[in-house]
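Note that this is a trimmed complex: some chains were dropped, and none of the rest were shifted.
Should a chain be cited, it is by its letter among A and B, assigned in written order, with residues numbered from 1 in that chain.
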């Protein structure tokens, strides 16, 4: 119970008066014994994932690299600061001050990641003002979801925040469904990749892949270092299995036996997402590996068949395949969590209670994400925001100056 | 006082005899209780900034990517080793040995960073031999400046080394002013960027942005971990505010409402520079954020108006905009330090004494950087070094072999 109070921003009441040098204003969470610590290195790793990983993952769009990386930084920083403020509201009412420490920045950055996932679904089809609105509306929605889950269902903070994949994916899908453009079935003229832009997004994808173990383990209470190591090992194993599986399934499902780079980039991450969502129940290497394998199969098939199906049948154009990268593996992770907890449970009644609790968690998250996503979508679909025309979609030149653009010789 | 002795290389007298395994030759600073420790991770982070961040920041020049990244590594390694030797001179006279440990390498690398900043001002217009001379002359000048400030004014080492931004910027500007070429007002033929080279420099810029919190906090005494965390948090907040501000001001100040990528890359870093220079006085989140905001506004406006003005009015061609990236935010940080210290000071006399001391620090730094920059400039302007002709400026082919250069098809 004590842990829940410290980890959840709304309930955080660490005193700064006890800081060794008598200075106040900062919540020196590393000094007190109560709140779990976040080391600077972990913070840096998550920072790298959020700023560089997500930023470069979508640079595969050949004429959209500046926007993909630049707008990602812009949205990430706005969303993080906005989350810091929102998470401090309760503390503001109590004590007229918002406590800012490394842990609260980190939690804010992870909440911002949900906005970056939704960003992936609409990328290239909206303008920066719409992106700012997206950040300003999705972050409160995610924090509301966290607060509801914590208040009503007492969901542990670590499990709570790992729902960001499911939340972000469904929010983004609703958004892109409402913002649907006529003519996107025929494909956008500039939505393609080339040799170099594929390598840039490989870079982003690898940074996500490499630092995912930190992302999943950073919120594990550091007073149990072996759990932290367990989280790192499980995530690594799941990612390793995912990478092999994603490449194999990609070859096997291709007519000419060729790999698809963008598919592979999305799907090697599936294991990280799935294990993240089921982290507290994964204790054996083989469990992590099985989850990684299933997540990669699901994600690869989803990328191949579901993405075009979503577009043709549901008018839902998903730029960075958020459904198969985050949505499906997130759901799988949720399901694996359920199965593993029930398997480890001796008592039948407890198992059923856990199942009900766990299903409610998912229902609440999906409901809130779909509702707020729809509201955001209606707001963003106003012509007032002057979204780019179809032929200017996926084009940097709509938003970036090229005063000295080199002439190709 | 004790701290000053350990941190300043010239006064370092950590005994290696006390190393647990009785081995000598290395100053095992992690073992003794006296000197502040530098962890391997912090060292790696600074290493990444110096080698990769500074190296790729200037790869936006479309035909100059090999030189920007390659010469940066070359100059960084020469300057670091040269700084290690120079910082060990005093110890060499005393004991006939130069102590090398992780901390001294780190301080040497940070001193080398001042040379890399100056490098940004002249990049593309000089040859590698001139770059070696730059490194060999600027590093002693910076260490001389450090030594003067320490001996005369007892400036604390952490504040001392953070003057590297101001020192490097003014040194570089003087250098490029003296090395002025006729015809540079019309612009160089090859000084432009394209879609891919812009992304490479985005990469460098993001690595600087992401690891700047470590850069600012690494020299904070680790016996006060909460101060270290404070430094990390302040720097992150200042950078986050800078990123948002830089993008916003860039759009608002542009005639057609478009962003400029190179401007944004330089200006998102302004908050890190400014907070670094005022670190010891920043204790509240809002202070860091206010500094980050002002620095970004200053830097963005400087980039837009000052850069071309410097060229037309003062014949000073500043390739990587060191004035607005490092110079102005550094000065702002110095000024913020002054204001904050005075604000926190109850005693009027103490405040005036601090102001005089602080102004002297700046005057000494600027005087030494301008003087040594001018001397270096005169030496480098000799035709003996055979600088590249105007039409070969900003061109890799002057210095790099392209034996197998791919033919574009």
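Here is the rule we use: contacts are C-beta pairs under 8 Å (C-beta built on N, C-alpha and C of every residue); 3 or more make two chains touch, one makes a residue touch a chain.
The structure displayed is predicted, hence computed values, not measured ones.
This structure file shows 2 copies of a single chain, while the whole complex it describes contains 3 copies.
The rule we apply is simple: only the chains that are shown with their structure count from here on.
Spacing of chain A relative to chain B, judged by their CA centroids, is 34 angstrom. Residue ranges on chain A touching chain B, taken from their complex, read 19-21, 23, 25-26, 28-31, 40-41, 43-44, 47-48, 51-52, 55-56, 59, 63, 65-66, 69-70, 73-74, 77-78, 80-81, 98, 100-102, 105, 128, 196-197, 200, 203, 396, 399-401, 403-406, 408. Of all the residues in chain B, the ones that touch chain A in their complex are 41-42, 45, 62-63, 191-199, 202-203, 206-207, 209-211, 213-214, 217, 224-230, 232-233, 236-237, 239-241, 243-244, 247, 251, 254, 256, 258-261, 264, 268, 283-285, 408.
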